[in-house]
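One chain of protein is taken out of this complex; the other chains stay put.
Up next, chain A:
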């Protein structure tokens, strides 16, 4: 294929793409292109776009370096109020110049360009630059995840009105070279916002997404972040009282009742932010589930109020002899069972109480049982086998997450083998294998109301499932890289996902659309946790921890990095006053969540006290080090005792 013909071919391909037959024929005749050449016309999308837009400036590799240097000087010399916003332009321009140089086969120039300006990009871009640096040839753009993302999507840069007009003036002055204008036109989406230019800290707080910041429009949708009205309040007292009668403890019921009512009273009758109860069809509660709920409420009435002055006790469960094999852990809601997923595909479930784990009787024996009997649930369990630990086999790859359902009868697990398995905790067997994800499934979570669950995987999607369907109900796609973690909103209407593209997104389960996109993380997000009230979302990445306000989609607080390794566990205390984070650096840190939210709300109200210096002391309550045991799971019991799980990695 001759060099000259390339643009023509590109035009031809474009015409064909839009099915403009007539023009195509005319062009072919005029340019006297043969059919043969036409047949093997298969330019990659990326290249096609570049050729069509800028083929005339492609020739001069030196213009890039010159243009970039100009832009940098312009930004450095601009006023401080514009400077920091404008500087977010540098990175995408740099990346696209590099890719353009590679695309036009100026490999050596590209290398020089990279060496010269790569190191001066923001520190949080360096990780990406390392990955991009692997691309050294035109053909490799196709194979590189990152390069593809950059060339097929637009990078979002937010500028204030003044800053953008500054930029426009600058671009007009640059008549000699259209390189930057081309790049900004084709690859960068400049979002103009009203209001003053932002400070360095503000810019930094939201920078870091793989494709720049979130646009404001994306976060306009209203999110019903309030909690559901408890549907079972009316139903509850009856079973609870039954329970108490069974126990026959004469003086206790009175006290409990009083406190219980207190708890009910606390909930606002109708939260304006709460979604209607029937927005998402929720399963009817079974009789046993109601009993479980009643127990939970009774326990809750006994819980300790936590705060900066009354810190929780922490019980640490150390997994001995597990080395690096233990991957994930979960503790069920009533804190009686501990599940651990291992890299050798097995799952182990321990009981944390003296109550042993029992299996169900065999089918023949079950037939003999009187199904009408009141204690049928007890009778159907085997009496002989009583273990403190049971192992579940079935997966064929490392198990990346295990979760107990809210009612302690089932367990979900996801694995590298791209399947999700549902296990029964009564028969101790696998009930369903959910297939759908293409590659590894990184995370799985139950809806707080059961029935639904959500998964996230390497295939860049998160999927919503129901236990009675073998196919996903919703597929949430939009992340640019792996979806590393998911979390259900406490009202079951929303799902939050965290990804390697360094964004946190919130999806509506009803419509399957993305309602929030939040940028600011500088690294992969490994874990998410919703606050008890449903308004805040905490996300943990590589040593960084951010709390988001779901109502606006903006970061509520940037917690100064105290951890030194990826944070893999987050838990809110049951009264929502304390946030605990556990990291691979063997530390558990307790944060004063009340202070965090108060500050966020205060900032919103405009009383923006300059407290950045004090921050570290302000939020951090205490850190607890373990003995060389990276934290893999955190869980607050209903009485606000913190349970932590880690695996001891030897004294080396």
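Simple rule for what comes next: a residue touches a chain if its C-beta (ideal position, glycine included) is under 8 Å from a C-beta of that chain, and two chains touch if they have at least 3 such contacts; residues count from 1.
Criterion: contacts and distances are computed from a predicted model.
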| item | value |
| --- | --- |
| Per UniProt, the name of the complex member that is left out, chosen from "Pantothenate kinase", "OLC1v1025265C1", "Transcription initiation factor TFIID subunit 6" or "DNA-directed RNA polymerase subunit" | "Transcription initiation factor TFIID subunit 6" |
| Contact partner of the left-out chain, one of A:21, A:216, A:324 or A:386 | A:324 |
| Residue among A:80, A:120 or A:368 that touches the chain left out of view | A:120 |
| Which of A:73, A:136 or A:286 contacts the chain that the document leaves out | A:136 |
| Touching residues on chain A - with respect to the absent chain | 114-115, 118-120, 126, 129-131, 133-137, 140, 143-145, 308-322, 324-328, 338, 340, 342-343, 348, 350, 352, 397-398, 400, 416, 439-440, 442, 458, 482, 484, 500, 524, 526, 565-566, 568, 584, 588, 590, 616-617, 620-628, 630, 632, 642, 644 |
